[in-house]
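Only one protein chain is missing from this complex, and each of the others stays in its spot.
We just call them A, B and C in the order they show up, numbering each chain from 1.
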Amino acid sequence: MEILWVILFPLCGGIVMALFGKHRLAPELNSAMSLLTLISAGVLTWRVIEHGSFTALDEEFFVDAFNVFLVALTAFVGFTTSLFSRPYMRIEQHHGKLSANMLRLYYSMYQLFCFTMLLALLTNNMGILWVAMEAATLTTVLLVSLYRTPASLEAAWKYFILCGVGIAQALFGTILLYFAAERLLGANGTALLWTHLNQVKGQLEPTVLSLAFVFLLVGYGTKVGLAPLHNWLPDAHAEGPTPVSAVLSGLLLNVALYAVVRSKVLVDGALGTHFAGNLMMGFGLLSVVMAAFFLSRQKDVKRMFAYSSIEHMGLMTFAFGMGGAVATFAALLHMTVHCLTKSAIFFAVGHAAQKSGSQIMEQIRGLIKTSPTVGWGLSLGTLAILGMPPFGVFTSEFLILVTTMHTYPWITPVLLLALGVAFAAIFSRMQVMVFGETTGQRLPHPPALVPTFVHLGLVLMLGVYVPPYLAQWYHQAAALIG
Amino acid sequence: MSTLAGMLPIDWMMAIILFWLLLGLAGLLSHNPRFIVQIVFPLGAVAALALALAALAGTAQTQVATAPLGLPNLPFHLRLDALSAFFLLLLGAASVGISVFSSGYFRAMPVSKLGLLCLEYHVFLASMATVLLADDAYLFMLAWETMALSSYFLVTTDHEQPEVRQAGFLYLLMAHVGALAILMSFGVMLGAHGDDSFAAMRHVHLTSTSASVAMLLALVGFGAKAGVLPLHAWLPEAHPAAPSPVSALMSGIMLKTAVYGLLRISFDLLGVPQWWWGVLLLTLGLITALFGVIFAAVQVDMKRLLAYSSIENIGIILIGIGLAIIFHTSGKGALAALALTAALYHALNHAFMKGLLFLGTGSVLHATGERHLGRLGGLIHGMPRLALLMLVGVLALAGLPPLNGFVSEWLTLQAFLLSPGLPQPYLNMLVPVAAAALALAAALAGFVMVKFYGVVFLGRSRALAAVPPHDAGAREQLGMAYLALGCVLLGTLPTFVVLGIDPVAAELVGHSLAGNVRSTGWLLLTPMRAERASYGPLVLLLVIGTGVLFTAWMVRRFYHGRLRIAPAWDCGFPEQNARMQDTAEGFGQPIRQIFEWFMGVVKHMPSPFDVTPTFHSSVHDRLWDLCYVPVQRASEMLSAQIGRLQQGRIHVYLLYSFVTLLVLLAFVQ
Amino acid sequence: MTHIPFTGQLINMCASLLLLIAFAMLSQRRVLSLVHLFAMQGLILAFSTTVVAYSSHQSHLYFSAGLTLVLKGIILPVILHKLVRRLDILWDVETLFNIPTIMLVGLALVVFAFNLAAPISHMAGTITRSTLGVAMASVLLSFLMMITRSKAVPQVVGFLAMENGLFFAATSATYGMPMVVELGIALDVLIAMFILGIFFFQIRVAFDSLDLKHMEQLKDD
Partner (left out) sequence: MKITDLLFQLVQNTVLLVAAPLLPGWISQCRAWLQNRNGAGVLQPYRMLLKLFHKDAVLADQASVLFRVMPYVLFSCMWLAVALVPVLVTGLPLAPAVDVIGLVGIFALARMFISLAAMDVGTAFGSMGARREMLVGFLAEPALLMVLFTASTISHSTSLTTIVETLAQQHFVLYPSMTFAAVAFVMVLLAENARIPVDNPATHLELTMIHEAMILEYSARHLALVEWAGALKMLAYMTLGIALFVPYGIAAPGDWSALPLAVVLLVLKLALAGAGLALIETLSAKMRIFRVPEFMGTAFLFAVLGLLTHFLLEAA
């Protein structure tokens, strides 16, 4: 059973790393485990391409067009990030920022985090989905505070409390969902299985479902980083180690959004109105606008890109909320390209920060001189995330904007305003960091930017050419989500 | 071979675009500067020539193609019709010279930069060609933004200087904002259930309001690229910052892609335009033209001066388009065709002459390392050939017969003069005023050009440390000679050019001048009837030429021809030096005095007790304070307010979530 | 009014007790008594779960009742107690601003929650219709408590109390979630508790105090 492998590998990985985390070859081991996960995910994907969606282990797990590409994506980014963190963490250790114990913790928690992500994606049970999301918080919170600096502790605390409280609301939502469902499906275990819920969603009690959706949206929305529930996000991204920021932005937010969308499907089915969609559009729009204006005040580079993640998450939420084949397609595409691009950016940023020994942007200068690869990685990544063609972000944003223009013309100016402000904010800072006279010095270890350029290459490809089967998935998923 | 023969022009063009991209990659990957400058750039020039030829062949009939790329079930559509063919011809023809020049110009550049520059340069060319060929909104925007991006990197080639980075930032920001506006305009015109191909947009029937909205958005977008007031701010910053061949490309060709987009949307996609668009464009064009030329007159930096003059010329082109729309909507097909022809002709001319001048400034920069007019002068002694080529460009840009600048202005004025009898009476009033303003702008252009050429090439060198200038290299000269020749030919053989443009006019306004033009043979250009107006530049050239030769011969014949070389007399003032000549500021001073009321002049007056008194005054753009600073302030203020929300206390954050939850619950209930 | 069976009355009784405890927590200044209140909450929860199990003959509810008793009634309070002692904040008293206001707000919340639950609870198939409102109310109350607390430990207690409220909702309103979910939730809560324990010490090391006012450095204004 491929699904089991996909989940078991990282789980074992967690244990293995907990045991051998101090070993000299621990980084390689870590990457190896991630590679195994990636391979099994690949096999799973291949299987889905062959046979289409299916469920497993008396329906506790299932794969369909929607989550399979997210699984592949998660496994892939998990792998590349582990590759990146190999030299990165070595350098951190070199600088004396981390001890061997901390590294062990890091590796094992990293694997467990991947496990929770994949579990959340693959499970069919809304309850387990919640458990996995909570577990994701628990695994990452210690990574955020890995450096044990006051700032990192504060960030981790906020992360823990805010997400914990938020996710608690999601649990209440789940309970309400169950409350509504058990009257149709009986009190046995099946009442929380998404596939079953999806079949009977038409008859679910509307008032309960709308109530449930509010709790679910506030709960998972906190983890998506929707304004005004986003406050933990910039701190956690800025203070944690860069690989963690990368996976937080790249994976966690995606998975949380996935949970929201799953529940939206049910609620839409029950209500038959555009209630859920409207809520999501509202939150999305608010997040985009607020993030855009936050952006222009940032001094810390990782913090800035955290806000840019909020902005893009808002854009996706908006698109999902808008619904319709094109918008949903665009949102899924945006999920993919944002995940790839943002993690690539964080890779580059990590090395840039190591190079100049600071995350403050005034002190990062002239990267293109000190190490051209980092400089180009950062500049290209930034331009990609800003929606510059020929990168894929441009494609999805183009589709989203055009659809908005077609369905809600009066919203487009707001979106465009926000995008313009964000562009000005991020771009002006990127320019100073990349170009100009230099400050940084050479690094003891060569930067590992292969992942960055692989990601950017993929994003570039998605900009001009979407492979047919991927497009087919997107379309199926879009049909699924509606 | 047969397949090659069977290729349509549009296939050739796609091949050329691909070839350019490959060239760029080759340049990036090779670490041999000699290979790049001696192989890659010349090959690029050859490709450009091929593009021009293909465009010439392509005017015959409209061709469509689709590339197997792009969004799923939405491939790239390409389309080659008369309009795009004309602009592709412009692109190819002008970039030949520029590429040849570049192959010489960049030889001194360090290889690390050269490879990237080569890539960006050719991507820039390819993206411009793609913009002109695109037939759906997605591909258009893709190419459009790629164009902006590649040119941004070209502009920031010398990114070590902060002002260059500043210029690049301003440029890309405005380009991006403009692109967003264009995107919205496409969104308005979108076809049934979101089909974004131009073919679908042509079939959509818009209400007059939404059509106007689309038009205005497009005007903002393309205006920001073309440098129409008040969206011109980036232009005088970016052009000086960029390497000269890049300035030539941007000013000569890229601005025209904006003109193309405007024409494409207003005439083609939106179907029939509305008359007040024409008035709007006409007014904007006039303001832009006057503004540009007046500010050009007071500049002290070679390339800034040329940049402002580009703004002026864009204004003139806009005037032509505006007239064309006015005539077209009031049912005067022939006049519309005439005005449109004038606009397109001027676009073509400007590509050549401005390209030539920017390249020339490049050579000057190479020779002297100096861009500031106040430290140049007397280059005609050191660089006679460059001086000759530049003289051609200067005369052309000043709109003097028998060169090309004059022809297009002549056509525009003809369109004005033949205009009476418009339905709207106040339009009738507007027309003479507009004509006057245009005449004024043209005359001022003469002033500007005298200043430019006189200060740079004539007189004595003002530089304190006089660099012994060497004339431009062979390939630079070749490139510039090509463009200069283009100026002369475009000026002396207007009939062929007008006949070449005619299909475009026929396509856009459904009326052709070919009949009138053919009626009097190729020597005389008669856009309307012969007794109305005619112009034979070749005759003019011949008569003046023979006049000069005859007089010279007569003088030689009847005159002893004794000649003494002596120091300049200058009313007998003995010890005069270079600093007694007019500086650039001095030359522009009367204009500044006249128009001081609308440009912000900052003067530094010496105190009467100053032992070494110095006076200098700088001109800056009022519009900057009026239009740009407030926006910046507003956004900063807003973000300051919003920033307050993130104020660190976890309790407040919890409160946010709590309130959100309660509000939503109340909302549900 | 319709006749409510004795078990139902018991459960409503528990519900009101929970609400009472929630209010008590809201106004309790001393950390130690907070822990005690929390323990009491756990016990009541376990008791009500058994009653529900008994009345609805749901065997797996007995199990989860046991789980609750062990986890929420014993383990968590003990851990908290140890922590409090190790961190010697045993007699620590924190200053709350204006308790009456908080109480009034709490009251308003309860009304709000009941109104919210009213349309739903009538459709509950269980004998314990009205408890959903109580559960929601106690969740909101503990939320309010977390907002008003200025020290780390009470905030965490509030967090756990919120879990309790949720659990009460799960059992009372819906005869409990599927077993696997409940196990997962319990596991999460346990791990969370441990991590929090680690945190307290790290925070102490970093700020030598558990007062949250030190942790307001990361901001944007």
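A few notes on this one:
The rule we apply is simple: a contact is a pair of C-beta atoms (placed from the backbone, for glycine too) under 8 Å apart; a residue touches a chain by one contact, two chains touch by 3 or more.
Quick caveat: nothing in here was measured; it's all calculated off a predicted structure.
Within the whole complex, touches from the chain that is not shown fall on B.
Touching the chain that is not shown, out of B:Leu231, B:Val279 or B:Leu418: B:Leu418 (per the contact rule at the top).
The chain omitted from view is touched by exactly one of B:Leu365, B:Ile380 or B:Ala506, namely B:Ile380. Set against the missing chain, the residues B:Ala57, B:Val272 or B:Ala552 yield one that touches it, B:Ala552.
Taking the whole complex into account, subunit B touches the unshown chain at residues 377-378, 380-381, 384, 387, 391, 395, 398-401, 406, 410, 413-414, 416-418, 420-421, 428-429, 431-433, 435-436, 439-440, 442-444, 446-447, 449-451, 453-455, 458-460, 524, 530-536, 539-540, 543-544, 546-548, 550-552, 555, 558-559, 561-571, 573, 576, 578, 580-582, 586-587, 589-591, 593-594.
Definition applied: only the chains that are shown with their structure count from here on.
In terms of inter-chain touching, the protein chains here all touch one another pairwise. Taking the mean of all protein C-alpha atoms as the reference point, the chain centroid lying nearest to it belongs to A. In this structure, the chain pairs B-C and A-C differ in their number of contacting C-beta pairs, and the larger number is found at A-C. Using the average of C-alpha coordinates as each chain's centre, B ends up farthest from subunit A. Between subunit A and subunit B, the centres computed from C-alpha atoms are 44 Å apart. Taking each chain's centre as the average of its CA atoms, subunit B and subunit C sit 70 Å apart.
With centres set at the average Cα position, the gap from subunit A to subunit C is 31 Å.
With touch defined as above, residues shared between interfaces to two or more other chains in subunit B number as follows: 643, 645-646, 650, 654, 661, 665. In subunit A, the residues that reach two or more other chains under the touch definition are 157-158, 161, 165, 211, 234, 294, 297. The part of subunit C that touches subunit B in the complex is made up of residues 112, 115-116, 140, 143-144, 146-148, 150, 212, 215-221.
Across the complex, subunit C is touched by residues 60, 125, 127-128, 130-131, 134-135, 138, 141-142, 145, 148-151, 153-158, 160-161, 164-165, 168, 171-172, 174-176, 178-179, 182-183, 187-189, 191-192, 205, 207-208, 211, 234-235, 238-239, 294, 297-298 of subunit A. The residues of subunit B lying in touch with subunit C in their complex are 643-651, 654-655, 658, 661-662, 665-666, 669.
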